[in-house]
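Omission of a single protein chain aside, the complex is shown with its protein chains in their original locations.
Coming up: subunit A.
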């Protein structure tokens, strides 16, 4: 009996060992490494020198523009995404004909799994000098600049992250008990009141999941501002690439990365709090 128990424990350990090893070596350890680097100093030739100082963190304002751009465009982008995504998710979950639903859902998922680089490139192509501006020139509107503007970055953000916003909202709307909508209407609520009081309220966990996911990924975005912002609209991601691959100031870069992670954690916790509060503490999670 005891041998049996031991064998079971051993098998469990063996099953979990590879993934545990991977997560320790390639997730936990790297994280500890940048945490250590972030309190270190830059060596004269551009490497790392052991130290214990908060100088790197004190230096964060040196990259204030990158932080400012990210902190403005990431929430703005997530909000724009949400405004476009909600009606789509609503239609898919509650209005779309049954036989179309899965196909439409697949059409939302597919772009999410295709290369963000290629999809951003598509907009470079559309917004670039030989795309829409050239078409506008044909009809007499000259000198329109679309690419390399904050607007182009925002557009790229909505385009890139729309599927990630639609999916969680769709899931929360799809789980919605339709009888609640009927009950609300039977009790004399107007469609608007039903939407605000029932539908929107019950889909808030999905909204917050989508919003925080998109926001967190945007905090680390590099490709969209680089390709559509053309070096004029740079994000924290651009500062990190510069500090790690070009100017080689690893300790300062690590401090920025740690700050980025901390901001992400705050966003996650806040989103979680808000969604529990708004949807009511009595919400029963079915899954």
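In this text, a residue touches a chain if its C-beta (ideal position, glycine included) is under 8 Å from a C-beta of that chain, and two chains touch if they have at least 3 such contacts; residues count from 1.
One rule holds for everything that comes next: contacts and distances are computed from a predicted model.
A.B. asks: The complex has one chain missing from view, so what does its UniProt entry call it, picking from "Peptide/nickel transport system substrate-binding protein", "Glycosyl transferase family 8", "Putrescine transporter subunit: membrane component of ABC superfamily" or "Heme exporter protein B"?
C.D. replies: Hidden chain identified via UniProt as "Putrescine transporter subunit: membrane component of ABC superfamily".
A.B. asks: If the hidden chain were put back, which of A:82, A:157, A:198 or A:240 would touch it?
C.D. replies: Here the residue in touch with the unshown chain is A:240.
A.B. asks: Which of these, A:67, A:123 or A:234, touches the one chain of the complex that we don't see?
C.D. replies: Only one of A:67, A:123 or A:234 touches the chain omitted from view, namely A:123.
A.B. asks: Which residue, A:6, A:27 or A:196, contacts the hidden chain when the whole complex is considered?
C.D. replies: Within the whole complex, the residue contacting the unshown chain is A:27.
A.B. asks: Counting contacts across the full complex, list the positions on subunit A that touch the omitted chain.
C.D. replies: Spelled out for subunit A, the touching residues are 8, 11-16, 18-20, 22-23, 25-34, 37, 84, 87-88, 90-92, 95, 102, 104, 106-111, 113-119, 121-126, 128, 130-131, 134-135, 159, 162-163, 213, 216-217, 219-223, 227, 237, 240-241, 244-245, 250, 253-254, 257, 260-261, 264, 268.
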